[in-house]
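Submitted below is the structure of interest, expressed as structure tokens.
Removed: one protein chain of the complex. Kept in place: all other protein chains.
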């Protein structure tokens, strides 16, 4: 048993850290340190920078353009990206549809799509959830009817993250309306520019436009865009879910936010002393820091086990629950730290162009929006209630 | 809206307080202040003292020997009893079987039993739970078969509080084995001295003998001891449940324990200062005191509503949940307050006779046992999970 | 001990209930929120016509001469409809300040106009460095030409677009001394007074205020020179009680919305309320709500009390319970609504945000928990010795 990183891993971490420091544009870093989400251009320009270094999808096999990195290396990579305020590459291409195409796609699909994920030419989004089917994917209703060389798709997806920027969407669609539940579902790749595809923004309670509805009306999709076999989509979806979860704990990001919390609580004053030295507040910060230490080790244990078993088990549900709780807790404490100056509220889209931060200390700007936004962490990608169902069923045998 | 007690209620409180101060034997008070449960003799002698004053069952109608007090008076009475470290009269006679006999008993039953509850001649215990039926009373198995003028009872009850002292037990028994669930159950009064009744102690994790198994083997019970109609026992059981709950919150007792907690935390030292002045500990004590303030007002609201509707609603489940959580919290904090001296552990039966308290400060003696014992509060009389079911079903309509 | 309402109280409740359910549905509120001002003078006038702006004003000044209980009843309703108009700021806190300490002349000039809805008042007391400590006053008032000159900064003044600001400033003493604070009626357009406004999390507006040599006449002083902190603290207590009542209204609305959602939303072929973990969560929401409701009663009753210690303990206790319930119910309502709870489209998120704002207003949980502990009684055993 050894909980330290190897010398090689330490050197690797230095490499990544140096790369981020040297190459991340100051404007991108500045936006992140103001608590703003990356813009579309931030994502794309950083994507290209990573691509130059070959680090867009380092978890992929080398033969598809990845780096064959170990789970621990991927962990270090993501931690250093978060630490350096760099935008994390969006998972939809690299961690979701990419692995599915590698495992189940035709050589033609692999040749078409994988290089364009790496180059950034294709921005992907995910078409899983539907208005009537949040955590219950098996009840989805979007239909795809075969007509000659095409599927004709009708229906609606929702909670589609950043669909407004996406070039392609991968969808679960119902190809056999007679079949029950998970059977009769297919996995389809759809060009967002196809006639009949429309995107409608969903504004979330923090005023952000991050998710969307995607509507399909008589959308003609070439049968060549079907992944694998018709009606077997559930198999590919499950495969994808297992791959998606490798960074579920959000440890790197939480560490960065904890550091931010300490900075804010150190500069805020209560009765003339740093809030970080107030006994009650210090205890709350200490508690979440300790919880995060435990989560990090559990995360490393899961990665260590995955190295042996070549697959992630249901323990990732523990990471998901605990990771979301810790991140939400940090966002609560950040808001508590600034006291009444948590009240001023400027939606993120208005802050991007602004030269000043409105009223209150600059470190307070955006904390209320962040707090609101992070409520999603326990809802999306399988709510914490669903995760507890999984833990109870898969790990305890209920 | 008026949250203050009336002048008459304040005078009444003074009366009760003065009575307890004047009449409670110092030895009984001393045992209580050492955290010991009342002995059998403590219960009986205090019962007789209350009886002299006519206060054994003050909630009963005057015609049966009660005082016709209002719910608020009963609340004040119980609070002052707890405050003065007096043993609370056990509920099995006065609050459980008594009201059932008043409402559903024959004049003969009323004449026989009610005066003997008041005099203390009959110590009652409750035969509801069975080994296979904790919260699920409808599945009970103890049988009573009619043979001439008798029922012959066979079966087993469990968690029977202080059955070792009891003269009589009221039981739910199955009289129609064909009937489903709640139907086919009857309400029977059984003399504990009847041949075939045996009591076996259950030692709880704190080492106390407080609950028992009661076994019935060919026990012949005169049919005159049946309450109401055969197979209608469920009706009487529900009536009883509604009456039992009037002091579910345990506010008076919790206030007394909170006072004890403050005393202990004031005399314990941490870094040379009273523990009660340590920021973290003070905040925990403040939080539970605040929770208790809220519970007390909610309790008074429930009593106020009961005065209008002449019945307690499902809100008592809120009192039960919150009351048990608060009492358990206080018992946790008491144990935390004494630090390592929470470890020494002398079962209560050994402490009763002892002249000294073993090692550690006297105020620490018994706190670990108390902490263990109070885990029962969220389990017995309908676990907190069952109470949440009731709240969800009755108050929210699930 | 009596929790029933008088006929008059019921009538007041009914009339306001009728008004807000007709005129302040969610879509109407959205329209008001989207205006530049962010509040509706028309609604304010309607509230004046209903008499509710005069709840805390004596009859001699045209008010109803009611008090905290009636305030609680209307704040419940305003919490439920998420009223944007500055009721607590003007008709509770600022009104109480004027009523309880202003000169007869100032009362006669302003209270009737507040009651009739012709003017809106707000207290400008907290400062950028005061966090939640009402004693921190660094702004200074200097005597000059028979009047005062004010210098300093005020922070996050609610509805600073009010017609008059009640501005506190120190004539003497250290920054956190109990004595030495005076209070002045200052018109919003007074020379030297400038605002930096913003919208807050809950769609309302607030402003940081700079006072640069703002001149006020001696007649504008409210109460004794240097002795204003007591009445300010007491009036903020009325505001705290009102806030607790508003939170109860918002929490009740969230519990209702969540229970309705759990009963109708289907997943895995059944209403999601049939999943026990979710039903129990709803039960816990109700439990928290009822504790907060109890404490809102206590806060209202005790806010009138003469014993400062008992009054402050009750108000702090109520705010602690309210804040905790607000966070739990707000978060769980969003959680149990799933993705829909995250959207701006549903009222759920707006109640959530108002409750989060209430947590940050007039003292957060730690502040009140520590105040309560500091005011705590020592155990009887210690008191006796």
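Chains: A, B and C, in written order; residue numbering restarts at 1 for each.
Basically, a residue touches a chain if its C-beta (ideal position, glycine included) is under 8 Å from a C-beta of that chain, and two chains touch if they have at least 3 such contacts.
Predicted model, so just to flag it, every value in this text is computed and none were measured.
Trainee: Which one, A:22, A:108 or A:396, makes contact with the chain that was left out?
Mentor: Going through A:22, A:108 or A:396 one by one, A:396 is the residue touching the chain not shown.
Trainee: Among B:31, B:83 or B:388, single out the residue that touches the unshown chain.
Mentor: Selected residue, touching the omitted chain: B:388.
Trainee: Which one, A:285, A:334 or A:368, makes contact with the chain that was left out?
Mentor: Candidates A:285, A:334 or A:368; residue touching the omitted chain: A:285.
Trainee: In the complete assembly, which of C:113, C:159, C:280 or C:368 touches the absent chain?
Mentor: If we include the chain that is not displayed, C:280 is the one touching it.
Trainee: Which of A:14, A:147 or A:259 sits in contact with the chain that's absent?
Mentor: From the options A:14, A:147 or A:259, the contact with the absent chain belongs to A:259.
Trainee: In the whole complex, what residues of chain A lie against the chain that is missing from view?
Mentor: Residues of chain A in touch with the missing chain: 1-6, 9, 72, 259-260, 262-263, 266, 276, 279, 282-283, 285-287, 289-291, 293-295, 297-298, 300-301, 304-305, 308, 315, 318, 321-322, 385, 388-389, 391-392, 395-398.
Trainee: Can you name the residues of chain C that touch the chain not displayed here?
Mentor: Given the touch definition above, chain C has residues 275-280 touching the missing chain.
Trainee: Extract the touching residues of chain B with respect to the undisplayed chain.
Mentor: 129, 132-136, 139, 158-159, 202-205, 207, 211, 268-271, 278, 280-281, 332, 335-336, 339-346, 358-360, 368, 371-372, 375-376, 378-380, 383-385, 388
As a working rule, only the chains that are shown with their structure count from here on.
Trainee: Among the chains, which one keeps its Cα centre farthest from the Cα centre of chain C?
Mentor: For chain C, the chain whose C-alpha mean is farthest off is B.
Trainee: Can you check how far apart chain A and chain C are, centre to centre, with Cα atoms defining each centre and the answer in Å?
Mentor: That pair's centroid distance is 39 Å.
Trainee: Mind checking the centre-to-centre distance between chain B and chain C? Centres are C-alpha means, answer in whole Å.
Mentor: Spacing between the chain centres: roughly 42 Å.
Trainee: Could you please state the distance in Å, as a whole number, between where the Cα atoms of chain A are centred and where those of chain B are centred?
Mentor: Centre-to-centre distance between chain A and chain B: 53 Å.
Trainee: Send over the residues of chain B in touch with two or more other chains.
Mentor: If we look for residues of chain B contacting two or more partner chains, we find 279, 283.
Trainee: Can you tell me which residues of chain C touch two or more of the remaining chains?
Mentor: 366, 369-370
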